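Every protein chain but one is kept in place in this view of the complex.
What follows is chain A.
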């Protein structure tokens, strides 16, 4: 199971790739494995505001549905529209092609509050 070192994480299994004022968000390799085949993902529109630890969308796998939680607050500046046609990208490439939204971060301190890769791996260890 992959947990890239350069990303930050939530306990709800989202990842964040921070660069400048923006944060790209997706779900982790662990999360996609637990969900199984993703068949639909519902994401906000560009311009929508999301709030840290509040739901910003939902993800339907064949067997189950799950909420997606915003790792940080801010405005959605980009949405991965390819997921509409090909939601399986989330399974195939959770950290790259399976990215979901990019947020203009309202409060950079929120990023600092997220888990490091090591801390996330420890949290996962408690699952196993």
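To be clear about the criterion, a contact is a pair of C-beta atoms (placed from the backbone, for glycine too) under 8 Å apart; a residue touches a chain by one contact, two chains touch by 3 or more; residues count from 1.
Throughout what follows, contacts and distances are computed from a predicted model.
Between the listed names "Ion-translocating oxidoreductase complex subunit G", "RNA polymerase sigma factor", "Aminomethyltransferase" or "(2Fe-2S)-binding protein", the UniProt record for the complex's undisplayed chain reads "Aminomethyltransferase".
Only one residue from A:12, A:60, A:75 or A:121 touches the chain missing from this view: A:60.
Panel shows chain A; residues 33, 36-37, 39-40, 42, 58, 60, 62-63, 65, 88, 91, 127 of it touch the chain omitted from the view.
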